[in-house]
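Every protein chain but one is kept in place in this view of the complex.
As written, the chain order gives the labels A and B, with residue 1 at the start of each chain.
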Amino acid sequence: MFSNNRTGWLLLSPTILILILVGLVPFFYVLYVGFFKWNPLAVDPSMQFEGFGYNYRQLIFDEVFLSSIWRSIRFAVVTLFFELSLGFLLALSLLSSFPLKSFFRGVHTLPLVIAPIVVGSIFKLFTVQGLGPLPHFLKDFFGYTLNYGLNADQAFWMIVIMDIWHWTPFVTLTLLAGLSALPQDPYESAKIDGANNFQIFIYITIPMMVPVLIVVIFIRLMDSLKIVDEVWMLTGGGPGYATRFTGIHIWKEVFEKRFYGFGSAMSILYLYITIVICWLLYSVMVSRGKSEN
Amino acid sequence: MKKLFIAIVASIFSFSAMAGGHAEWWKKAGAPYAGTVLQGVAENTPPGQFAGEVLAKQFEELTGIKVQLENTSWDSMYDKAIKDMEANSGIYDFVYIEQDIVYDYLNRDFLVNITEGLANNPDLQAPGVSLDDFTTFIDYFKDGSGDVFGVPMEAFIKVYLYRKDLFEAADAKAAFRAQYGYGLSPATSFDQYRDNAEFFTHYCADNGMECWGTTVQGHTGHPASTYEFLESIGPSFGLYNWGVNMDTYQSCVENGGQLNGGRAKAALNFWTQLLPFAPPEALQSTWSEVGASFAAGRAAQGWVYGENAAWIATDAEKSAVVGNVGVMLPPTAPGVMTQAAAGNGYIGYFDGGAYGIPHSSKNIEATMLWLQFIAQNEVQADWAIAGGRITHKATYADPKVMAVDEQADGYFTLMRDTGFLYAGAPPFPFHGAGRAAIDPFIYKALAGEMTPEAALDGACEALDKVMGDLGYQG
Partner (left out) sequence: MKIRKIISKISTTILWSILTLITLFPIYWMVLVSTRTPVELFGKPNLSPTFFQKIHWKNFTKPFIDGIYSDYLLNSIIVATSNAALVTVLALMATYALSRFKLPGSESIFFWTMTNRMAPPAAFMLPLFLLFSTVFKFGDFALFDTKIGLILLYCVFNLPFAIWLLKGIIDGIPKELDEAMIVDGASLFTVFWKLIIPLAAPGIAVTSLLSFLFAWNEYLLASTLTSVYARTIPTGLSEFVTTTGTNWGTMAAVALVSMIPALIFLFLVQRYIVAGLTFGAVKG
């Protein structure tokens, strides 16, 4: 029966249909618009074709756009580092037993169900000058002034902290899922060979966890490279350009300036960069999967 | 409480509309469209809520036409209205037109000509409603030939608010005179403004109060800061129309503009130098937070949007300074007031919005009825009290409005008498794009990443580039 591909395609068809209609069609539209000079508020509000490379040529020299990409990548890498290290540590600790474990784990998963826009609101409430307790107590107890409307580094790190707060639980749970599913034999033989815990971790746990780690990196990269909602709520991309990640920058080009053509080209280029990064990871994932089979 | 208040107002109003004697006309005029649902999109403001909750219900009772108003955030409102009109999708029957965006819309011919529409359809012309009853604010929604494209539903001026209790405190007066050599009073000049700001910052600190000398609407990631600079601080220094040369659409001094000229630089220097005297949230403050900071008693004086003046002065649930709010015209540079009085300049921002009908609406006639319904003189007074806005000449004299005026230290009177000194945004069809080009430089000047001079040099270059890209420079 599995040789009859018609049943297979039939089962797959609703998925493909939806993905084409609501996913692929908009994509091609954005691709198409990206080749035009188009701002509906210009003297000539129509779409003007000025050569395929018109918008892309400008993009390559657009410092603000390019720096926003570096900022996004830096943000993704930094948050990834912290979330992975912390998440791994927590996942490992969850393998052992300690008092109140299920309570702690339950609380830990809480941020997972909070919408990004709500997370932005929570952090704004918590950290904004004049209302939030955090700047107040930092000032009173440590003499430290937290004002991310003024200080670019604070703004960047505030967003990093917010992201860690929001997404570490996902990393912890996924890694925990991976750890729990690891086969036990290698551990037993290592113990018989007299390896210590540290050696076991480095030589057995880490290598076996690589596929899971790649999956987590893949998912977190994909989402953090296009972060918008929380940042929009907290800093609006400021001060200056300090937290203007590419998602925010595109938003400003398309919605505030209404450069539809230019903004579309930007999206395509950025999507391309994201795809390249993710494709590299994906290839590693697939090739590992193949070699294991 | 407020809900109850609105309900009471609503019931009073329903009688007053009937008492107007035109109830029969509205019933008859609405009959052909009964059951129609009109959908609108607007920024979420108290006047908008009043229109959507109170007036819409009354209108539905009379005519059977239902009005669904989507009150949403400011950025999202723009985005949706523009997309709807561009795509001709006909989702909205009426859209909020903020005064500054009206030129973008007129330029693209998005809106229905209301004057013409009513002239061609005498049956739709409601008795007792005249577009002449409006204040001069309606002029912003007219085209070259004087036809109206939007029915004003709110109008405000950005005023100078100060804390009467602080300015009248005896110890403050004495200390100020000792330190500065002249008497303490609300500011009429920039030097005095700065002295006041500096003085109260120290005065508050010395007395253990959580307050500062001035508000600054200085969000470093939101256009609110650019607006405060271009619409309030700049004009009061004599920088008009964003410093753009209206003939050539150039803004740099080298090309005949003013945006990086002496007045602009003086204005930005003055404004950024206020930051040490502003509450620490100033750099994260949009218009919302400025209103809230003042209401919390965290500032002694400041430029505050008129939308906020009334509730800060009167609503004890939201404001800690009820009864202590003074209202005045903001300080101006020498000569600016004369220019404004002569009609050659302006001292600040005349803000507000109107409802207009997109061409794509499928219910233009029913919407005409709705827009006339909210243009009736009879509904204006309650609306003014609920939302702190006035669009009709006659509303100022209403006893209920005058009572609120007294509590709000004469805000409405000030608007009636000095409104002509203010102006709306310059007639730029590229408003959003132009402003967004300036934004980052204002943010950087506020955050201290650039000097005011360098920021304005950069801003005018960026603005010139956008105006060029969009094809406005000829």
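For this structure, a couple of remarks:
Operating definition for what follows: a residue touches a chain if its C-beta (ideal position, glycine included) is under 8 Å from a C-beta of that chain, and two chains touch if they have at least 3 such contacts.
Everything numeric here is computed off the predicted structure, so don't read it as measured data.
Summary of contacts with the chain left out: across B:104, B:195 or B:289, the touching residue is B:289. Summary of contacts with the chain left out: across A:56, A:201 or A:282, the touching residue is A:282.
Of the listed residues A:49, A:70, A:126 or A:144, the one in contact with the hidden chain in the full complex is A:126.
Residues touching the missing chain, restricted to chain A, are 1-2, 4-5, 7-12, 14-16, 18-19, 21-23, 25-27, 29-30, 33, 90, 93, 96, 98-101, 104, 106-118, 121-123, 125-126, 131-133, 136-137, 165, 173-174, 176-178, 180-182, 211-212, 214-215, 222-223, 225-226, 228-229, 246-247, 250-251, 254-255, 260, 263-264, 266-268, 270-271, 274-275, 278-279, 282, 285-286, 292 (touch as defined at the top). Listed by residue number, the positions of chain B touching the unshown chain are 1, 3, 39, 41, 43-46, 68, 70-74, 76, 79-80, 83-84, 87-89, 91-92, 210, 286-289, 291-292, 295-298, 305, 307-308, 311, 316-320.
Basically, only the chains that are shown with their structure count from here on.
Contacts from chain A toward chain B in the complex involve residues 39-45, 64, 128-131, 135, 145, 147-152, 235-241, 243-244, 252, 255-259. Listing the residues of chain B that touch chain A in their complex gives 75, 78-79, 82, 86, 104, 107-108, 218-223, 279-285, 289, 293, 296, 298, 429-433, 435-437, 439-440, 443-444, 446-449, 466, 469-472.
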